[in-house]
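A protein chain is absent from this complex, but the other protein chains hold their places.
All chains are identified by letter, namely A and B, in their written order; residue positions are counted from 1 within each chain.
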Amino acid sequence: MDDPVAKRLVDSIIADFPDHDPGKRPIHTVGIGVKGTFEASEVARTYCIAEHFQIKRVQGKRVPIPVTVRFSNGSGSPKRHDGWNDVRGMAVRFHLAGDRATDLIAMTLGEFFVRGVDEFLDFTKSARQTPVKRESALRKIGDLLSLMRPLPNPPPGQNQSGDAGTLDYANKHRFAQLAVFQAGMIGAPVSYVRAVYHAVHTFFIVGPDGVRRPVRFSWKPVAGVQTTKDTSKNPDNEYLQEELRRRLKEWPARMMLMMTIGEAGDALDDPTVPWPARRVRVVMGTLTLKKVAEDQVRDGEKLSFNPWRLVPGIEPSADPTLKARRDAYEDSRKRRGVTQCPFLPE
Amino acid sequence: MSCKFNPADVQGNILRGYRKPRVRYLMLEISDRAAARRWLTAATSGTGGVPQIATESGQRWATKPDTCFNIGLTFEGLRALGTPAASLATFPTEFVQGMNKRAIKLGDAGPSAPENWEQPFNEPARVHLIASIYADDVAQLDRVQHDAVGGQQAFKLLRVRDGWCFDGDYVHFNYQDNISQPRFAEIHDRDSFSDSQPMAPLGTALLGYPTNFEGLKWRIPEPEPLGYNGSFNAFRVLEQDVVGFEEYLTAAATELLEHPKVNELLPPGAEANIQVKEGQRLPRHDALREVIAAAMCGRWRNGVPLALSPDTPNPSPDVSRTKFDYTNFDDDGAARCPYGAHIRRCNPRGGQIVQRVANHSRRLVRRGMPYGPAYVHDPAKPRDPNEPKRGLLGNFIGANLGAQFEAMSCDWLNLGLQDPRITGSNDPLLGANEPETSWFDLPLKSGAPIRLRGLPRFVTTKGGAYTFLPSMAAIRYLGSLTG
Partner (left out) sequence: MARNGTKTKAEGGTSQKGWFDWLGDKLDQWVDWLATTKPFAFIAGRILVPYWAWRTPVKRLEGGPRPSVQPGDNVQRMMNLVMPLKDKSAVGRALAALAIAQNKDEIYAGLDNVGTVHFARFVIVDDNICMFSVYDGDFSNYIRDFIVTIGSVFDAVVELVEGGEDVIPSAKHVEKFIDWVHDHDIYQVSDVATDILRDQEEANGDAGAGNDDLRLLPRKLILQLNVNRNVSLGSGYRAYPGYSAAQVRQQFGVGW
C-alpha cells in the first residue's frame, strides 16, 4: 500500500534535515527505549472500556500492564543535541493480552503547528534549514527600543536552523502562532521524565454505559517539570540518556496520566487549539518507568509507534492531522523496514 | 415620586395579555426625528390618524377593542429620538448594549449567534422601534399597519412579522402554552387565579415599585416621566424545529423500549392512562413518546403539570394547572417532575434551588405567539426539505432584563446552576444543546434516573432586541423632545 500523501509528508520532513540517516526515523531520531508498567486508576474504567484502563487481577492480586516507552528529541538529525531548545517526544506502547498493543504518542508541546496535510507541507517547506542569521547588535538595539524580544542567540555550533522560517510562517498563519511561540522557548528538560507530554489530538473514549466522550491525554511527571538553566556557551549535548540510566538504576520514575474531557464547542478536530484548564480532568492511571531497555534496537530503534494503534474503547477523532499521521508513520516504518502495524488494512 | 399606581399610564400588553389570536410586529427605523416625535405624541391620543396606544385599564374590559397597538423602543431608538445623553446614561447596561452584544449570556451561540440572525436584527443599530398590533384577523392588522406607518416620513419599515394562534393556546411542538403568568394584586383578583406562587409585586414588571427582593428597587431611568411605569422587553424570534423534535421523541422512545428500567417509567398497561384523544389507546412506543415530551416540558402536552399528575395527562378528578410549587415531597409528583424540565428550570417556583435568595425573583411576563402553519406529525411521512418555517415570536417582559430574563437564561435555562443534579446540562426544549454532550434525566421512583442523551438543538434564535416599554407619560415626554 503506497500512499502518495503519506510519502510526501515523510519526504517533506526528511527535506528539513539534510543529515537525515535513511535507516533511522526522519524525526524524533535520537531516543531511548524504557521498560515499565502502567496501572489504571480506580475511576479510569468508569470512563473507558479500553483494556489498559481496566483493573486486572490475577489470583486477587493487581497486575499492572507492561509498557515500552521511547523518549526522544524532536529533531530529525541523527546527532544528539540534548541541550538545545527542542520539543521532546514520549511514545508509550501498552502491551495487552495476546500480543496486542496500543500506543499513546505525546510531545512536550501542548498544541500542533498545523491543522492538516496541506498546511503541514507548507509548514515543513518554510521550516527548511537556512543559515542561522545571528541578529546584529544594531538590530538588537532596535528591537529593545521597540519593546520587542531580540531573536535568541543560536547555541554555539548551530549554523543552520528552521527557526526563522517557522517564525515567518507563524506571522502569516494565526493557527500556528501558539505552537511556534511555545516551541521557541521550550528549552531543554533536565531529564526526560521531568517534562509534561501532551498527546495533542482529540480521541473519543467509550464508557461501559456506551457514552462517548471527547478527550485529550497528558502525562504529568511525578518528579515535577524542570528545564535546564544551562546558558553556558557550550551546553552539554549528551546527558538525557545517561541521566535516565542513572536515575532508573536508583529509583523508578513515575508519570501520571491525566485525561481532559472536552465540551461541546471545544476544538475536536483541530490540534492547534488548546482546551481551557477549566474542563473536567480525570486521573486515568500511573506509569512507572523501571529500567532502560537492554535491547535498544528491539525496544527503541526497531519499534514503530502509531497514534492510530488503538483498541476498542478509544477511537480517533476526525482530526485530519491525526489521520495523516497514521499513514505517514506507516510510510516511515516501511522505509526503515521495521515491524508492521497490525491494524492497517492492506 | 407618586406612589399611587395609575394603570392608565401603563401600556396595556405588560400586566395582562390581550388574548387576541393574531399579532403583527413592525420593525421600524426612525428616519425623521421630528416626525417620529410628532407621531409618538399623536399615538398617545390616537389623533391624526395614528393608532392610539392601548393602555392598562385596571379592570376587565367591558367590551374588548378590535385591535390593540403598542410600542417598544431600543436604546438606539431612544438615541435616534434625541433623548439627552444624561438621560441615556441612566438606562441599565444590558439595555444599552442591546441583545446582540449580550448573546453569550442568552446562549445565542453557534447557529443562534447574532451573526446568523435574520434581517433586520443583523443590523441592530437600525432597529429603533418595534410596534405590535394585536387583532382578530389579518384585515384589522393591515388597517392598523396602514394607519401607523403608511404614508409617513417618520419611519422606515424594516420588516413585518406575523404571529397567530393556529390552535387556541397550543404552540409548536404541540404543547398548550400561556398557562402560568405572574399575577399582580393591583390587576388580578387573587381568588380567580389559583396558583401556589405568591402574587408578584408590581416591581416585577414595572419600574418604580417594590421588587421580589426585600428592600431593593431597580433604578428608574431619568427623568422620572421617562422611566416611571416603564418596563423592559426581550423580543425574540425563536425558530422551532418541529420535525426534529418529533423525530427525537420517536428515537428516544425506541431507545427506551430497550431500557432495562422502562417498566418503572411506564408500567406495562399504563399506556392506557396516556390518552391524547379521548378513547384512543396509544401503542406503548407512542405512549413513551408522550412520557418523554411531558418530562422535557414539565407538563403533559395538554398542560396538566407533572408536579400534580405524574402518571397521566387525564387525571380524575382534574387537577389545577398552576397550583403547585415543587415543595411537597410526599406527593411524588414534586419529585417526579424532572429537575431539568423546561418549566421547572425557567421558574423553580418555591422549590429548592442553589441560589436560595433568588426564589421567585427571576419571574417574567411572557407574551408569545407562534408563527408558521400548524404541524401535524405523521411518522410515515419523510422530512420535507421545504418544510415551512415555524417558531415563536416571544416577548419576555420584566422591570430588569439583567435580573430576570438574562439571569434566567444564563444560569438556569442553560448551565442548570440551580440544582446540582442538572448542572452542566441545558434546557431540553430551548437550550443550546449539542447531541454529542447533551443529556436529560427522567426521574424514577426507585432513585437513579434514566439519562437521555443526544438531544439536538430544537430552538434556534433568529433575531431579537431589547426594548424599553415606555409609559404613556414617557411617550409624551419623548414626543415633546426638541433639538
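Basically, a contact is a pair of C-beta atoms (placed from the backbone, for glycine too) under 8 Å apart; a residue touches a chain by one contact, two chains touch by 3 or more.
The structure presented is a predicted model; accordingly, all values stated were derived computationally and were not measured.
Q: Which displayed chains make contact with the chain that has been left out?
A: Per the contact definition above, the missing chain touches A, B.
Q: Which is it among A:R8, A:K35, A:K79 or A:R336 that touches the chain not included here?
A: Only one of A:R8, A:K35, A:K79 or A:R336 touches the chain omitted from view, namely A:K79.
Q: Tell me which of A:R88, A:R247 or A:R333 is the one touching the absent chain.
A: If we include the chain that is not displayed, A:R88 is the one touching it.
Q: Quick one: say which of A:G162, A:P189 or A:G285 touches the chain that got left out.
A: Among A:G162, A:P189 or A:G285, only A:G162 touches the chain that is not shown.
Q: For subunit A, which residues reach the chain that was dropped from this view?
A: Contact residues on subunit A toward the absent chain are 13, 16-19, 27-28, 73-77, 79, 81, 84-89, 107-109, 112-113, 123-124, 127, 129, 134, 136-137, 140-141, 143-151, 153-155, 157-163, 166-167, 170-172, 174, 177-178, 180-184, 186, 261, 263-266, 274, 276-281, 325.
Q: Provide the residue numbers of subunit B that touch the chain removed from this figure.
A: 92-93, 104-105, 107, 109, 213-219, 353-358, 400, 402-403, 406-407, 410-411, 414-415, 417, 419-421, 423-424, 432
Definition applied: only the chains that are shown with their structure count from here on.
Q: Whole-Å distance, subunit A centre to subunit B centre, using C-alpha means?
A: Result: the chain centres lie 51 Å from each other.
Q: Which of the residues in subunit B come into contact with subunit A in the complex?
A: 109-110, 433-434, 436-438, 453
Q: Over in the complex, which subunit A residues touch subunit B? Could you list them?
A: It is residues 211-212, 214, 263-265 of subunit A that touch subunit B.
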